[in-house]
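One protein chain is absent from this view; the other protein chains keep their places.
Presenting chain A:
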Amino acid sequence: MKITLDWLRDHLDGTFTVDDVVATLNRIGHEVEGVENPAERFAGFRVAKVLTAEKHPQADKLQVLTVDAGDGGPPLTIVCGAPNARAGLVGVLGLPGAVVPANGMALKVAAVRGVESNGMMCSVRELELGDEHDGIIELPADAPVGTPFADYAGANDPVIDISITPNRQDCMGVRGLARDLAAAGLGTLKLLDVPVIEGAGAPATEIATHDPEGCPAFYGRTISGVTNGPAPDWMRRRLEAIGQRSISALVDISNYVMFDLGRPSHIYDRAKLTGALAARRAKDGETVTALNGKDYVLSDRMTVIADDAGVHDIAGIMGGEHSGCGEATTDILIEIAYFAPERIALTGQALGLTSDARSRFERGVDPAFLDDATAIVTGHILAICGGTPSAVTRAGTLPVEARTIAYDPALAETLGGIAIPAARQREILEALGFGVTEGAPWQVAVPSWRRDMDGPADVVEEVTRIHGFDAIPSTPLPRADGVARPTATPGQLLERRLRRAAAAAGYHEAVTWSFVSEREAAPFGGGAWSLANPISEDLKVMRPSLLPGLLSAAARNQNRGAESIRLFEIGRRYLADAEHPTLALLMAGDKRARSWQAGKAAPFDAFDAKAAALALLDAAGAPTDRLQVMEAVSEGAIWHPGQSATLRLGPKAVLAEFGALHPVLTRHFDVDGPVMAVQIFMDAIPAKRASGPARAAYAPPALQSVRRDFAFLAPETLAAADLVRAIRGADKAAIVDARLFDRFAGQGVPEGQVSLAVEVELQPQDKSFTDAELKVIADKVVAAAAKLGATLRG
């Protein structure tokens, strides 16, 4: 909300500058978003008098003027093309250095057709005061020559733009801010001037409220014989200064009172009303054309003001176009009503309609300020538009109830952190309009305009904010004895380990949007959660996988010329049942750039993905030696059907998925070339059992281990891991490891078979193996392999 300094002075006595006001407002909780002085636009423009005017020697349409700038210096020579320029004219002179508001042109001394001109006499349009541009401005002959134009025009009034927090409806009017400023020691709040206007006779239009819930009270009065011309200059100037368009005296008066006192009102043209006017619930489907020219369809959850003919006002939000006041208006009805804040909020939300009235009513206007507001609005109308007022009809009942808060002044210290003497607290509260009855505890009477006050904590805020938050001493938070305890949860530790392991392995961590487009989610089975009001179709579905975000990032990087892409992200997948913490890792392009040693660039393959998955799981502390490699689980065509798999601890505990992505998927995301990926399902990794820092006892074996190689012919359908696992289990006492080191098919190997070579490590315990023992172990290995259809190669 905007106010002007001059307007503020209507309510606040004292000597203060705009800087004082800004500093104090910020200090007490009214954030100043900006200060603008329209006078700055008129810097360098002043009232000046044309002394002589003669024809320009070189140009027919120009005149050479001598102008008294009122600075005591010699007259200035000004070249001017305006037909109305003449000796004796008082106008507005722009001096060199001034910037013309209309076109941003900086004035300077310049020769015009051989005659030096020392400035410019300005037109109305050049100063953006109106559209006229037939000639230069003509001020009254007695306008004081030499006065800065801003002062002459009354434009030297700084405008302060303030962000009013939603709890302070009372400060959505100049007077409320003045009250807060006075409480903070900036000036003295003036008494509000409320005229006494009895009026004669009942209002010519009957008023009533048939919706006491939505409109508890409806005050009204009619005035006959008004003249609705333009509002007076002072009022127009103020309204325009705060960004309101001046419309007509009646409309401007209603607006003025709203911005002055935070009190909306509505004025109807009685000629356009039919019969009595009442607040009632709208009928479902009823329509109204509002003052903004738009049609609104109403529902029975909304309150309206209507007459026999129909709806004239969306109560408390916006008047109807049909019954508004115009130039021809002579008889009017003033509506000063109290609307239930909740009703206004819901109606405004449902209609998607905001207005200055709504923002005040939905925050709750002062329910005790209807009679005075009626008198003040009437007073302005009588003064500006004339007319004969009726008496006031007061329909309904005001929801005014006395509220007190039990308050212990010690709370300022125990909650607010600062000891403030009781007398000072009382002084602050009273200056803000509270009543204080001391006792144990105090009874603090809440003024009718402070709907936000809810309990003692609110009183602490009032006292401390006016006293000053700056004064609150910084108080150390008590800390536990000794060294700080660890605070990270197992989940956070897992995330940190995975993150740093992936970064250490050469992958860059990306953070991508949690929402993707339907098209991006589709290959992953679509999303379980779609926004009702997405910011765009691209950001609509909560991601079912982290891969869409990384694939899109990979495509962007390829478009920028990246040749090797290693990305990962740690975040949540949003499934129907829950949010699942996940790591996804993606590799595309070159694994190794071409080089003088290795020759051409090498691409990633599915085993790079497997290696990354195992390394990450290892870093995460998962039991990687017990993992089984099984088929991929993700639905749809995500993975290359022959080059992807899962790592599981048993059939249901899928810890990771890895492999080459399906080419259809990578094309869908416009990523070139084969793409490898890993997904680590972090919530599937079993938590380590809590145990102390000590490790299990261990001493390296005294005897050296023995290695034996075995080569088998196996069916090509046999999974290598099955063979290795069988061999490892052939003699659990002696065999400590088995590792496949060669795989060969082709010449020398029968069709449909494959040669697999396995190195077996044997660990003797007390004494070395004898040849006979070694033979027994070897036979067991061969027998275990034979069960899987693998035969020892001769």
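In this text, contacts are C-beta pairs under 8 Å (C-beta built on N, C-alpha and C of every residue); 3 or more make two chains touch, one makes a residue touch a chain; residues count from 1.
Here, contacts and distances are computed from a predicted model.
A.B. asks: Out of "Phenylalanine--tRNA ligase alpha subunit", "ABC transporter permease", "Fumarate reductase iron-sulfur subunit" or "Cytochrome c assembly protein", what name does the UniProt record list for the absent chain?
C.D. replies: "Phenylalanine--tRNA ligase alpha subunit"
A.B. asks: Which of these, A:K294, A:R496 or A:R667, touches the one chain of the complex that we don't see?
C.D. replies: A:R496
A.B. asks: Which listed residue (A:A457, A:L703, A:V736 or A:A783) would be found touching the missing chain in the intact complex?
C.D. replies: If we include the chain that is not displayed, A:A457 is the one touching it.
A.B. asks: Which residue, A:P74, A:P140, A:G439 or A:P476, contacts the hidden chain when the whole complex is considered?
C.D. replies: Considering the complete complex, A:P476 is the one touching the chain left out.
A.B. asks: Which one, A:V115, A:L415 or A:A615, makes contact with the chain that was left out?
C.D. replies: A:L415
A.B. asks: Among A:A87, A:A110 or A:A504, choose the residue that contacts the chain missing from this document, as touch is defined above.
C.D. replies: Answering carefully, the residue with contact to the hidden chain is A:A504.
A.B. asks: So that we can see where the missing chain sits, which residues of chain A does it touch?
C.D. replies: Interface with the chain not displayed, on the chain A side: 26-29, 31, 165-168, 341-342, 345-346, 349, 359, 362-363, 413-418, 454-455, 457-458, 460-461, 464-465, 469-470, 472-477, 479-480, 484-489, 491-492, 496, 499-515, 529-535, 539, 542, 549-550, 552-554, 556-557, 560, 562, 564-568, 570-572, 574, 578-579, 592, 595-598.
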